[in-house]
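A single protein chain has been removed from this complex, and every other one stays in its place.
In this document, chain identifiers A, B and C correspond to the written order of the chains, with residue numbering beginning at 1 in each.
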Amino acid sequence: MKKINVGIVGLGRMGLTHAENIVERIPEAVLVAVCSFVDEELQMAKTKLGVEKAYTSFENMLLDAEIDAVVIASPSGLHGEHIRLAMKKGLHVFCEKPIGVEVEDIERTIEVVEGYPKQIFHLGFMRRYDKSYQYAKQKVDNGEIGDLTLIRCYGIDPASELGNFVQFATNSKSGGLFADMAIHDIDLVRWFSGKEVKRVWAIGKNTAYPELDDLGDLETGASMMQLEDNTMALLVAGRNATHGYHVETELIGTKGMLRIAQEPEKNHVSIFNNQGVVRPTSQHFSERFKEAFFREMKEFILCIQDGKQPGVTVYDGLESTVIANACQESVDTGKMVEISK
Amino acid sequence: MKKINVGIVGLGRMGLTHAENIVERIPEAVLVAVCSFVDEELQMAKTKLGVEKAYTSFENMLLDAEIDAVVIASPSGLHGEHIRLAMKKGLHVFCEKPIGVEVEDIERTIEVVEGYPKQIFHLGFMRRYDKSYQYAKQKVDNGEIGDLTLIRCYGIDPASELGNFVQFATNSKSGGLFADMAIHDIDLVRWFSGKEVKRVWAIGKNTAYPELDDLGDLETGASMMQLEDNTMALLVAGRNATHGYHVETELIGTKGMLRIAQEPEKNHVSIFNNQGVVRPTSQHFSERFKEAFFREMKEFILCIQDGKQPGVTVYDGLESTVIANACQESVDTGKMVEISK
Amino acid sequence: MKKINVGIVGLGRMGLTHAENIVERIPEAVLVAVCSFVDEELQMAKTKLGVEKAYTSFENMLLDAEIDAVVIASPSGLHGEHIRLAMKKGLHVFCEKPIGVEVEDIERTIEVVEGYPKQIFHLGFMRRYDKSYQYAKQKVDNGEIGDLTLIRCYGIDPASELGNFVQFATNSKSGGLFADMAIHDIDLVRWFSGKEVKRVWAIGKNTAYPELDDLGDLETGASMMQLEDNTMALLVAGRNATHGYHVETELIGTKGMLRIAQEPEKNHVSIFNNQGVVRPTSQHFSERFKEAFFREMKEFILCIQDGKQPGVTVYDGLESTVIANACQESVDTGKMVEISK
Partner (left out) sequence: MKKINVGIVGLGRMGLTHAENIVERIPEAVLVAVCSFVDEELQMAKTKLGVEKAYTSFENMLLDAEIDAVVIASPSGLHGEHIRLAMKKGLHVFCEKPIGVEVEDIERTIEVVEGYPKQIFHLGFMRRYDKSYQYAKQKVDNGEIGDLTLIRCYGIDPASELGNFVQFATNSKSGGLFADMAIHDIDLVRWFSGKEVKRVWAIGKNTAYPELDDLGDLETGASMMQLEDNTMALLVAGRNATHGYHVETELIGTKGMLRIAQEPEKNHVSIFNNQGVVRPTSQHFSERFKEAFFREMKEFILCIQDGKQPGVTVYDGLESTVIANACQESVDTGKMVEISK
């Protein structure tokens, strides 16, 4: 079968992850072009990844490189524009989350995407491609835990990254804790329940890093949500887990409960030492979801070969941003926020 | 040292637990009198527990039996009256939670209790006497997890008891899920943080047992709380845990997290069978907190001998009821509720 | 019912544990006399435990104190003599393990015990009274894991005690690692399987504490055993567990496996910190088996009241010592040892 030629824009942490997966583990695709504003990244792409064509302009890459598909890992604020350009150029598109920062921008993107139904559009909610999440989803869909009553999601970044984050957030707009961190969890709530969120209340606290107050951001936040069928959701998002990267999801049903990664185990090793029994933990999203990132990219390529749309749609991108924004509004106003339809 | 003569009122599950602990495991006390409206219970107390004096009237027990202390395990609605009668009679009092159902009733009780500062008054928040909770409390107080940011408490009764509960709640007033179940967790939030609750929003869902709608009660409820220093609390209360009795508490601090009974392990046994690796679970509060019930009763008796008041005060009883009532009000009105001071 | 008057000999760690249980938690018994060669221990028994009669001679205690039963926690070498004296004096006897050090001495003890079938004789294999072990035993007896194929037992003392042990072993005879430590595990092999051991091979290694070579003792030892029905047993005994007190037992059957205390959890708390997820561990036998020590002593007292012999017999004491000695012989000779019947 014909190999898929791919171009990528953005070679930061996420872009590099996708680029490496294509080059090292996906024989069905070839990474033929990269685009970045950072010279070192382009250099690295040539020497380490063996990519021949390097661009500093996204539009030039679309015009010049003979690519079938594009992977968008540029800054969030550019996602919308990049998606629309690529779609109009006839390319298949894989876009990192979020699909956009502003709701109107996302709606314009949706319009464009809808105009090219034969081109694959894939949004990078990679957790849906993690084996543990897929295993849990199947159990929920099979009715093994009965009807869903409550979903609890934790998404807490490692404390070791907090310093970097404060610096990063000082220079650019992260979109706030809920848009930046909780958006994956919001997608999970919708994915597992198949229901939309009706109302949210969100609160937060800055203790270890009061400088986040000045940035209008949060060290740790919590949100309680009521879904349209009264299913409950509790979300905790944060940036200060001393034990590493804590992504945990719980599904409480009328016939049982499931927990995914109740302890973020790094591997199968247990250490018995003077601390007690220690289970080492994942330290970063790239470690915890390494396999999921590979699987979603493989899925994208296979969808192109098979002419099938993947399960994550452009509408999932819109809804999760709407809800994340509502959480932020609730923190800002101190009030409960209704999600209008 | 002189043995403490104890009378007990109420020989339901809780009363029996206390009675057995006194008779079988506390040499410093003697159970000399019991009071109940149920004939079988009085009979059982005589034959099985060897108690000689049995009463059907609480006041008669106070007048007739030569007791130093009374254990109150009567229906919640009678707690206030029983406490006040015993206090005025000069007795030391151990009272099962809650201290009362109505706030005014509790305030009247407090007034009486304050009038007898030399008599021991002990409220049955037994979790404070559980070794795991005490171990965690010490770590929090030592600053081992830094400043508290978020507290999560689960208190879910076993599904196997739900049928009984529906019948019980049909006949009498349980006070609702939050007053009946979450009150222990509310006490834990206050105990661990040392802070008062400022605002709550509570929601719930009845799916497995819609008949609870008619009773105005909930199968599962969730509450998010903001404390006076912005510490966050998430509570889940329920009556439908298929795996048993699920009481779990999590303390997220700026330097680490603690979880108490993340899995409600029954004992030290793991079973490797065709299900996978199975850890059997506690099936009932009397199983999980067996040792804590013993330790709190021992503490009560030793406090009497030593003339020292225990750590759980009459005010803890008031506050936890106020907050539980606010949760219920939030469920009823669909609004956030401010706790006034 | 009449309270049982108890005298105790030996107030070291084990003796004190038994004494405290009787005084603090067993209303059916009264500790009326203690015997020790150590003045401070006798003093402590008077002031802290409120025991009135204190002796430096075991025989004097038997003659003078009006006791129904005696608890023997003297040095192992004296157990046989103390049992025989007490039995002949008409007393019920609880004896700490082992029943004796030399096989002939044990056989003489057995003869005496057999002569007083109405007096209770109870040997302190307390693990049989631990709830986890009892839970596992019931599952095995119910056939839930099919036929037993292999039993694995670990009994490893905390490294923190090793310095003390070296000093202790320099001054007196511990009997060696297998007699001192593995004897509980040998009893478990026999208890769970209901079979006798046919052949053993035992080896060991001293690395952290080569000074144990001079003492003829072992830091860590392993023994493989073949039972009369070919069931296999693997035992690891040691004195150098950095994580605490590691007693673990595994039962592999044709239909499943059971593990008791695969991790020696101290309590229900999990700590999430910069080490990973840490489960604190039991640090000492008195911590791990606190409840079992209470339950075996309660059982002893209730057996006296009810006139029933407990499950652990004098013959269990003999067999476990015979097997422990065979392990030691195997280490000494480097050969496999057949256990003759």
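The rule we apply is simple: a residue touches a chain if its C-beta (ideal position, glycine included) is under 8 Å from a C-beta of that chain, and two chains touch if they have at least 3 such contacts.
These numbers come from a predicted model, not from an experiment.
In the complete complex, the hidden chain is touched by one of C:Glu102, C:Asp147, C:Glu211 or C:Asp332, namely C:Asp147. Within the set C:Val9, C:Val236 or C:Ile304, the residue that contacts the chain not displayed is C:Val236. Only one residue from A:Val93, A:Met224, A:Ile260 or A:Ala326 touches the chain missing from this view: A:Ile260. Touching residues on chain C toward the chain that is not drawn are 146-147, 149-150, 152, 201, 203-205, 207-208, 219-220, 222-224, 226, 230-232, 234, 236, 238, 240-243, 252, 254-257, 262, 335-336. Where chain B meets the omitted chain, the residues involved are 241-244, 246, 263-266, 270-281. For chain A, the residues in touch with the chain missing from this view are 23-27, 131-132, 135-136, 139, 145, 255-262, 265-274, 280, 291.
Following the convention adopted for this analysis, only the chains that are shown with their structure count from here on.
Both copies, chain A and chain B, contribute mostly matching positions to the interface they share, with over half of the numbers common to the two. With centres defined as mean CA coordinates, chain C is found 56 Å away from chain A.
Taking each chain's centre as the mean of its C-alpha atoms, chain B lies 38 Å from chain C.
Centroids of chain A and chain B (each the mean of its C-alpha atoms) stand 42 Å apart. Multi-chain contact residues of chain B (touching two or more other chains): 255-257, 262.
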